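Left out: one protein chain. Kept in place: all the others.
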Amino acid sequence: MSQDKQVLAGELQRHGISRRSFLKFCTSMASAMALTPAAAVEMAQKLSTIRRQSVIWLSFQECTGCTESLTRAHKPSLESLIFDFVSLDYHHTLQAASGEAAELAREQAMHENGGQYILIVDGSIPLKDGGVYSTIAGISNLDMLKDVAKDAAAIVSVGTCASFGGLPKADPNPTGAVAVADIIDDKPIINIPGCPPMPVVMSGVLAHVLTFGIPELDALGRPKAFFGDSIHDRCYRRPYYDRGEFAKSFDDEGARKGWCLYELGCKGPITHNACATIKWNNGTSFPIQSGHGCIGCSEPDFWDMGGFYKPLSTGTSNPGQWAGYALAAGAAAGLASAAVNKAAKAKADKVHQPVTIEDMGKK
Amino acid sequence: MTTSFEQGINTLKRVIDAPIASYFSSCTRCGLCAQACVFYTETGDAKYTPIRRVEPMRRIWEQEYTAVGKLKKLIGLSKTVTEQELEDTVELAFESCTTCGRCSMVCPVGNDIVYMIRRMREGLTAAGLGPKELRAAAVRTLETGSVMGFPMKTLEAQVRAAEEETGIKINIDEPNVDYLLLLSSAEVMQFNEIIAALAQIFQEAKVTWTLSSTAHEAGNPGMHLGSSEIEAAMINKIVEAAEELNIKNVISPECGHAYMAIRWEGPNVIGRPYPFKVYHIIEVLDKLREEGRMNTECCDAERITFHDPCQAARRGGVNEPQRNLLNMVSSNFIEMEDRKACNWCCGGGGGVNSIEKSEPLMDKVFHRKRAQIEMLDVTTVVTMCATCRNALEEGAEKNGMDIRVMGLTEVLANRLLKEKKS
Partner (left out) sequence: MNEIELLNWARGPGLTYATIFMVFGLTLRVIEILSLGRPKELAEVRDSGVRDGWRMVIMRSLPERRNWKRITAAYLFHVGLLIVVFFFIPHTQFFRDVFGVFWNGWPNYIIDFVTVVSIAAMLYTLAQRLFDPARRILTTIPDYLAWLVTFLPFVTGYMAFHRLGVDYTLMLALHILSVELLMIALPISKLTHAVTFAMSRWYLGSNNGRRGIHV
């Protein structure tokens, strides 16, 4: 990867990126984040004048889906342009170097840009058994994260694994996986959850960080611009929900009519993401539009919500299974209590003395 | 003396059963029972809310027979019943409750509050807290054989008078007849025309019957006191008499609580089924009517209404015979708006009329009955309970109401005799 620290303007031209597509990118990012048109211009100005930002991308317990989402679009996407604005100094999948050379590149970047570089993490960090479940170059994920985070300017957790623990953390969490924010508490952390996150969300947030700094975040550390609304709030099928028109199966009449997928397990009502507005594949579609309920992938513990096809109003456990035992235990306790009651009544009968005519006041 | 606070509490523990446990479990404190209770509606005093009358019993149930209550008692959330509380309950369970049971007609969860009052009274009596008037009545009944304390010869004199009047011989202690007739003290002392009336009706219908010298009293202060033992002692006299005379049918007179005691509670308090059947006199008369053994040609046109006595109608199940008979003798029988099982109480039953302290309260609660009657513009109110009859007569007199109160048997006899004469 290039160590070039020239300003971006010339660099972009050298890479054959036209000013037109550059502006288009800025406008697209700004509008995605609901910034003003003026902000797009400002973003363009800033992007073209700043030096390329050093970025170190650490991949822990992950599936590379997040990187795929960003880079392996059907055709080179607008979003992937973001890589042209940064100096991606370390990234397993994308860097040419390997082995010791790769690790050297990371250390060099950390050294040269101490306190300046942005740390991007995808994947969760295993803590169980000393973190042996995921190591890179013999270094545990935990150690590497702490080491790299120490001098980072900010951390971006990409994907639900880095943001909330994600799939590796799913019950019973065999590796003791945790999120970045569970380990690092002294750096600004932006969570961009999703499994995977939307490409435009990743690039938009990075563009914002590069130009305007850390965006406004919600309680779970997610940029409000993308995670402020729930899927349900923005879903085009919402009117069906409000009217109580639900598809009962994936191929019934309701499904064909595009009715709400709540009964088929859609987690849209509790899922905060931009899928329903920005959509995927250059705005083509999103899961609900293709006929499948939202699985809630940008929320913590989405894997443990009882199943993708269980409606939100059902339990994640099966209370009915326990009810039988509770009934039996209640019956046993009841019979025990009944025995005590019977004994108490028998005792009362024993000590009872009949009321006599003398008690009535007979002289 | 066996009564004591401990015995009272112990008795309450004894009498709590599954129905009572279900009633307390179900009570939602909705207070609707108050709306059905004359003592609440006519005074507006919330302390008379029926379910409140058995609060000590509720706590004993909770603390003794529920796991939750035991826990509550353990951590001090539920206090044990004190002597003072039992004493305070006397006013609510005895002095201001006629055990009419109208409350159970409106209770949304079907609580039978009188079922509980009956047992609450049992506890209070075992605690020595039974009202003195009722206790004295119990002593009189057991000693003299009549609630009012008159000797057998008083009844004999009434019988002779009736024989002279009608020329019909009236049996005493005659075995193997159809019916053993019981009377209430009020019928011997106040409403004695009933003896002659029945003698004539039974003669016409060819019914054989007798009175008993050992068991003529139908009234049972033991039931009012809630004391099963005292009640049983009184019931046993009747059972023994019927068995001795080999009589298969016993007639309870026009007295609501007597019917309740003999017909329904009796076998349960003596602990065995009867070897005979028990009928309310009105049931017997209606049966005679049905069999064509007692008929009138037509009827009186006077506007009359009927007051259903709580223990015979609402709680005893005698609801139709009185109507069949009234419609036979009257062309102008007008029903009260609330009737049969929903009738409003006269205010005197359940022993209340014998408790001196309760008199002002009785006068007050009679206003409901008065309003009910005045609405109908009738000349006569008929009933089939001596206690109701007394309460109605007293109420009418005190309130200057221009009505006549009559027992149904008397009404029937009058009509029959009128037709016979003409």
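Which chain is which? They are A and B, in the order written, and residues in each are numbered from 1.
By our rule, contacts are C-beta pairs under 8 Å (C-beta built on N, C-alpha and C of every residue); 3 or more make two chains touch, one makes a residue touch a chain.
This structure is a prediction, so every number in the text was calculated from the model and none was measured.
Novice: Tell me which residue among A:34, A:329 or A:351 touches the hidden chain in the full complex.
Specialist: Touches the omitted chain: A:329.
Novice: Which is it among B:25, B:208 or B:246 that touches the chain not included here?
Specialist: B:25
Novice: Can you say which of A:243, A:257 or A:347 touches the chain missing from this structure?
Specialist: Touching the chain that is not displayed is residue A:243.
Novice: In the full complex, which residues of chain A touch the absent chain?
Specialist: These residues of chain A touch the chain that is not shown: 219-220, 230, 232-233, 241-244, 246, 262-263, 269-270, 299-302, 304-306, 310-320, 322-323, 325-327, 329-331, 333-335, 337-338, 341-342, 345.
Novice: Hey, which chain B residues sit against the chain that's not shown?
Specialist: Touch set of chain B with respect to the missing chain: 16-23, 25-35, 40, 44, 46-47, 49, 51-52, 65-68, 104-112, 115, 263-268, 271-274, 277-278, 314-319, 338, 341.
Quick note on the criterion: only the chains that are shown with their structure count from here on.
Novice: Help me check something: in the complex, which residues belonging to chain A touch chain B?
Specialist: Interface residues on the chain A side: 333, 337, 341, 344-345, 348-349, 351-362.
Novice: Which residues, counting only chain B, touch chain A once they are in their complex?
Specialist: The contact residues of chain B facing chain A are 1-3, 7, 10-11, 13-14, 64-67, 125-126, 128, 130, 132, 135-136, 138-139, 142-143, 225, 227, 229-230, 233.
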